[in-house]
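This report concerns only the one structure given below.
The other protein chains are all here in position, but one chain of the complex has been omitted.
Then we have chain A:
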Amino acid sequence: MSEETDLNVPEPTQSIPGLGVSNNQGLLQWISSVDHKQIGIMYLWLSLLFLVIGGIEIMLVRTQLAVPNNDFLGPEAYNQLFTMHGTTMIFFVLTPAIFGFATYFVPLMIGANDMAFPRLNALSFWMTFFGGFLLYFSFLAGGAPDAGWFNYAPLNQYNYSSSPGINYYCSGLLLSGIGTVTASVNFIVTILKYRVNDMGLKQMPLFVWMILINSFLVLAAFPSLNAALVMVLLDRQLHAHFFNAVGGGSAILWQHLFWLFGHPEVYILILPIFGIFSEIFPVFSRKPIFGYGFVVGSGIAIALLAFGVWVHHMFATGLGNTVNNFFAASSLLIGVPTGVKIFNWLATMWGGSIKFSVAMLFGIAFLVEFTIGGLSGVSFAIVPIDWQLTDTYYVVAHLHYVFIGGSLFGLLSGLFYWFPKMSGRVLDERSGRWFFWLFVVGFNTTFLVQHALGAMGMARRVYTYPDLPGWGILNFISTAGGFLMAIAVGLLIYILVRAVRSGSKAENDPWDANTLEWTTTSPPNLKNFEQVIPVKSTRPFRDYKRPDDADWNRKEEYGK
């Protein structure tokens, strides 16, 4: 190592709790941990657990929908299952998985030894954990919530849903929402104050940039949800009338409050994914990201615009042409910074030397799938098209193309990319490829046909449907695809468990990567770094490995 490496490694001013304790105490070690790596891994396991639960729920739902006029599930069970599926996947699968990767890798990527507030970090995780379990306790307490994941008023009121489910929905999401907010505070402080000395904002890895932007999004969006949840609780428990039209409240108010959170939320679930891919495309194309400033700038643009688009969820609520047209303009506009990123990544790959690891395969598939989901999303920004297609299966198809084809593909890509660093073991690439193809084929089989079902007049959230021409066969195809995805997830779990138990040892830098997390051991020690290499560009580790081709030393290759 050169003499330049002798830099201070940022860490919390209080010495990291638990550092002096043996790190081999089994379960107790995990429960009591304030180490960002252990907390990150717990977030990821929690996410996998809920992925399985939410997956089982939706397989029951798809079984019910496999044929017309089916009576495998009654309406009551069906409504609880689809509500829990949506709520689980959004709040307890995608969110914790994103926060898991962020908690694990943000400190490592900025050359820090831990998050700014290690204890707050643990609190954030356990809030999410108990929020999830509180939500699921509703099954034992008399019935799960049954008003859909966006829980519209007045269906969420006591006289329309008298089982305690929605109370658990409110308190579960409130708890995990507080965890999400505290985690975001922690990320902001960590990123702004704990970067290794010479890492400026312009040298920050794009994943860290996206987490920073995302954390501000969370801070601004979640209060609206949390307030709305408290208002529902007050309505249900203390007979307040926030959302009850008969008592002078407004049913539409809930939609404003929910979507003012809910639309930023979908960007909260995709911006970090843009960050993950902005790390992965360069590594496996052997090129720098195309338009670093542009990716950061469009991320900020998305974050700002995200708060001005919520009414496109409400075009059919009768707010009038003027309001609708305003939000149509903003919603169309947000498609631009989102869409151009696809071309940033394509341009990153262009002229590169592409290695088809499983992480990269998910990246390439993402480009195509996310384009489908993005384009179908733009059709909802166009009010007249929205008026035909909103609340049909076309929406179901759209949101799964962005949540699965976008968010989940990104998380899976990140999993295959970072697993060796986190566990010190390699995920088997051969069976990983099997998983990839099974999952991609299953995913498209399930959801492509749902675009057609929506256009053919099938409303979403129906527990059964009449035997109209084409409906039966398309639904059957969709269900078959769902089972394919379930098999793929089974295979993924097998791959993970096998890797943890008996996977071959991972090198410290298996992908010849660019960022600081690959400079330490796999897995990192409890103390991440003793020393950190100099950071003079966005790819410090590459500069270090190839000093004569270093980014900071190269005559600008930009703008030609």
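We adopt the following convention: a residue touches a chain if its C-beta (ideal position, glycine included) is under 8 Å from a C-beta of that chain, and two chains touch if they have at least 3 such contacts; residues count from 1.
Quick note on the criterion: contacts and distances are computed from a predicted model.
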Seminar exercise, completed: Omitted chain per UniProt, picking from "Cytochrome c oxidase subunit 2", "Peptide ABC transporter ATP-binding protein", "Carbon monoxide dehydrogenase" or "Assimilatory nitrate reductase catalytic subunit", is "Cytochrome c oxidase subunit 2"
Exercise. Who touches the missing chain here, A:Ala459, A:Ile473 or A:Val500?
Worked result: A:Ala459
Exercise. Pick from A:Ser47, A:Ser285, A:Thr445 or A:Thr479: which residue touches the chain that isn't shown?
Worked result: A:Ser285
Seminar exercise, completed: Missing-chain contact, candidates A:Val34, A:Ile53, A:Ala112 or A:Ala147, resolves to A:Ala147
Seminar exercise, completed: On chain A, the omitted chain is touched by residues 74-76, 79, 147-148, 152-155, 160-161, 245-246, 250-252, 285-294, 316-318, 321, 324-325, 328-329, 332-333, 335-336, 339-340, 342-344, 346-347, 349-356, 364, 367-368, 371-372, 375-376, 378-379, 382-385, 387-392, 455-469, 546, 549, 551, 554, 557-560
